[in-house]
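The structure is given below, and queries will be raised subsequently.
Yeah, one chain of the complex is gone here, protein chain that is, but the others are all in their spots.
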Amino acid sequence: MTDLSPIRPNVIRIAHAVLTVKSLEASREFYVDLLGMHVLHEEAGALYLRGVEDREWTLKLVQESSARVRHLAYRVGGEADLDALVALAEQEGLPYRWEEELDRPRLLRLQDPFGIPVAFYHQSVKHPWMLQEYHLHRGPGLQRVDHVNVMVPDVERTMRWYMDTLGFRLSEYTVDEQERYWAAWIQRRGGVHDLALTNGPGPRLHHWAYWMPDITAIIRTCDILAGARQPERIERGPGRHGVSNAFFLYIRDPDGHRIELYTSDYITVDPDFEPIRWLRDDPRRQTLWGAKTPRSWFEEASDLEAFDGGVVTAEAGDLTGIPVHVI
Amino acid sequence: MTDLSPIRPNVIRIAHAVLTVKSLEASREFYVDLLGMHVLHEEAGALYLRGVEDREWTLKLVQESSARVRHLAYRVGGEADLDALVALAEQEGLPYRWEEELDRPRLLRLQDPFGIPVAFYHQSVKHPWMLQEYHLHRGPGLQRVDHVNVMVPDVERTMRWYMDTLGFRLSEYTVDEQERYWAAWIQRRGGVHDLALTNGPGPRLHHWAYWMPDITAIIRTCDILAGARQPERIERGPGRHGVSNAFFLYIRDPDGHRIELYTSDYITVDPDFEPIRWLRDDPRRQTLWGAKTPRSWFEEASDLEAFDGGVVTAEAGDLTGIPVHVI
Amino acid sequence: MTDLSPIRPNVIRIAHAVLTVKSLEASREFYVDLLGMHVLHEEAGALYLRGVEDREWTLKLVQESSARVRHLAYRVGGEADLDALVALAEQEGLPYRWEEELDRPRLLRLQDPFGIPVAFYHQSVKHPWMLQEYHLHRGPGLQRVDHVNVMVPDVERTMRWYMDTLGFRLSEYTVDEQERYWAAWIQRRGGVHDLALTNGPGPRLHHWAYWMPDITAIIRTCDILAGARQPERIERGPGRHGVSNAFFLYIRDPDGHRIELYTSDYITVDPDFEPIRWLRDDPRRQTLWGAKTPRSWFEEASDLEAFDGGVVTAEAGDLTGIPVHVI
Partner (left out) sequence: MTDLSPIRPNVIRIAHAVLTVKSLEASREFYVDLLGMHVLHEEAGALYLRGVEDREWTLKLVQESSARVRHLAYRVGGEADLDALVALAEQEGLPYRWEEELDRPRLLRLQDPFGIPVAFYHQSVKHPWMLQEYHLHRGPGLQRVDHVNVMVPDVERTMRWYMDTLGFRLSEYTVDEQERYWAAWIQRRGGVHDLALTNGPGPRLHHWAYWMPDITAIIRTCDILAGARQPERIERGPGRHGVSNAFFLYIRDPDGHRIELYTSDYITVDPDFEPIRWLRDDPRRQTLWGAKTPRSWFEEASDLEAFDGGVVTAEAGDLTGIPVHVI
């Protein structure tokens, strides 16, 4: 009774990001000292971080001369799913290679058709979580990886590929006045999204998001950043999204990588969940409360590493302009 | 790459309960006026209720001369899954028949091998949800159906059948000092549980649970019941479960049906999620804070309607006794 | 051992506001249906509202052809304090008269030296409060009157008069780059302020404020206004003030009267509490998180009724300009 064809790899969920940063010490202060992420491993030039519910590392920071995104990784259901992904890559002519990450001996590094550096793995070392070690929680208490948002020049084409090839399902989407897809939220694990796609020059990483235990924890993040005299790290929010209904905060790390803290959305496990449609210029879409969004949020994003080194060239698409509710 | 055999029906999630009550007016005061559930439909002798995220009714209350459980229903992925369930019933000699419920024209009523009155459906009328109609939320704001807990005399046998036949997966379990299963939490939708099984004379309904937006909403429930001079409706909690990590409250409706308000557990979408094992007498198991549980919580439960009328006879199993942390 | 001279009237706290509105029905929807204020009395053309902790009405809305402030009232310790106030008025040549309000048979209406329509009363009918009637709370649950903020052209002179004559004490203040007072928070009851003074053309009412039970209740206010499709009522926030440390939200009623919802400041009962000094252009002053303030917040305010009818003419003072962190 399954809707999965034998060839389709079973992607479980978004799993980790590897970001390069220019100062690991500045990053450590931000992610560990202020946000309270837990260091699962540490080695020369790299930190492996996780939230309190994560049983694996979910964010690896690597010291480099420039701040980029090395790859965005999804966990798959088994080793056979990796084989299916290799078959897919061969069939579609996508560059791929096997890599290794700490705790993850078999990581399939792939370039999707749009230049996004993705990776897939199944085998992974699970560590005891910190969820009930409340006495060791620090700061606002980031809980678990929630989703990734990528800015792309052609939202619909990218969305279709992830849906048709990898079985992602659509939760919500935004169209412009000509009914062209401007943003899409697609998911594998029964939440609102594992992957969001936003229109703009790309591909670039728009943000990487963690689930928070509650609204209070998100407010505490603002207070902590203010206490540390770093309010400029707060880019947008806190507020309530129209899309996803989540309570959110966008912050920027010392290298400008955008992190979203996110909570209280809804579940989408029904296979016939009817996607929610929004108009791009609906003031309720971005923030249910009608708050405007800073222009930087639409314009700035992190560069992606190309498969063979260097940076993926960001390209503009056919849709230009940003929503009207901007400051 | 799927793990579902063709014969196995695809159960999506726990979906609704039909409870009989002796006074619909008393129930309305409890569920609607105090708990703030939304009336989706109303007819002579019956109320159809839902939480703000529910797009369907999730609790039907029917006025009868005695308070029982008519059935507990799961939603399946498609009509073919209902056919597979019929084949399963035929194969296992389980009683079944087609019934109809409001908004659900094709409901397969089945008796599981343990006497639990279950039902399955796919087709259902979806209604606009109330999630973002915040001005219409009332009381503590029950959000969505979360799970059901059934008291059974043989936890392991019941658990095995749901796992082997319907593809449920184990999240957490409790064993006694002889490693016999005393309780189990099993799931289909990637949360901690759709169905929990607790040892005790049964089968009987232990509780029906709703997801709450946050801890504050659960505290508000206590305050509201106290304000209404009905503190006796509060049976246990609020507190933090060891099992599931959820913040919880158990309340009893005017007929004694037990309702759990529940929030902030974790996700279990990884297919190799390693089930968490607890010892029955670990004081952290029931309430992480070590609070004791009232004896009624272990002893009282709602009777189930039998397939051919009357009540399913509750039987005691081999395991006797309850955890030591009781008051 | 008291620091009060015999002549000085003992002002206890800010107590009520009487506002005129152009549509009582629109006001009722805003204050009662959405904000959940409780109607203590109702008569043709007037509503008497209160929060759940208030034992008296704290906001009277009167239907008139224009939206203004009739008066702002303080409660005094006894009838003799009213006599002292009359003596003070005579001594300073301030207009005054005795008026009557519902539940308050002896209200001394006075014009302060700056044209602000103030009133004082002691005798008042106390009603059972709603604090523990949680089942009757509605919406976000406004709790009690907290303070009033008046925009005046000469903050220091106004502040000095209230401190020297009525015994207000300074909690926090803002100076411009030439150390001239730009804003001041003064108090009688041991909180951060009963009365705040903000520089600008005036006197005009800047806002009227209610204490909220917690941050979650303030967030719920935003959600409720968004649910009712009235996000434009949200003018500023939610956020954390630098001044007062309070978590706040500014909303505008249908007539443009500005209401602040406010929680979690601190106590100032020590008589030697050292006032906190802020620079006007310190980005942390207005919002600890560095968020900018909409220009309307600095420019718009409610007109005040003059002692003999008509409107108090707003005058600009010597200090011009507003803080730089504005949008």
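In order of appearance the chains are A, B and C, and numbering begins at 1 in each one.
Simple rule for what comes next: a residue touches a chain if its C-beta (ideal position, glycine included) is under 8 Å from a C-beta of that chain, and two chains touch if they have at least 3 such contacts.
Note that the structure is predicted; figures quoted are calculated from it, not measured.
Colleague: Given that one chain is not shown, which residue among A:226, A:251, A:276 or A:322 touches it?
Modeller: Answering carefully, the residue with contact to the hidden chain is A:226.
Colleague: Tell me which stretches of subunit B touch the chain missing from the display.
Modeller: For subunit B, the residues touching the absent chain are 215-216, 219, 222-223, 225-226, 231-232, 234, 238-240, 247, 283-284, 288-291, 327.
Colleague: Even though one chain is hidden, which residues of subunit A still touch it in the full complex?
Modeller: Per the touch rule, subunit A residues meeting the hidden chain are 33-34, 132-137, 214, 216, 220, 223-228.
Colleague: For review purposes, identify every residue of subunit C that touches the missing chain, sorted by number.
Modeller: Residue positions of subunit C that touch the missing chain: 1-4, 6, 8-10, 12-13, 53, 75-78, 80-81, 84, 126, 131-132, 144, 189-191, 213-215, 242, 245, 264, 266-267, 269-271, 274, 288.
We take it that only the chains that are shown with their structure count from here on.
Colleague: How many Å are there between the centre of subunit A and the centre of subunit B, using C-alpha atoms for each centre?
Modeller: Going by mean C-alpha positions, subunit A sits 33 Å from subunit B.
Colleague: Round to the nearest whole Å and give the separation of the Cα centres of subunit B and subunit C.
Modeller: For subunit B versus subunit C, the centre distance works out to 49 Å.
Colleague: Could you work out how far the Cα centre of subunit A sits from that of subunit C, in whole Å?
Modeller: 44
Colleague: Which positions in subunit C touch two or more other chains at once?
Modeller: 216, 223, 225-226
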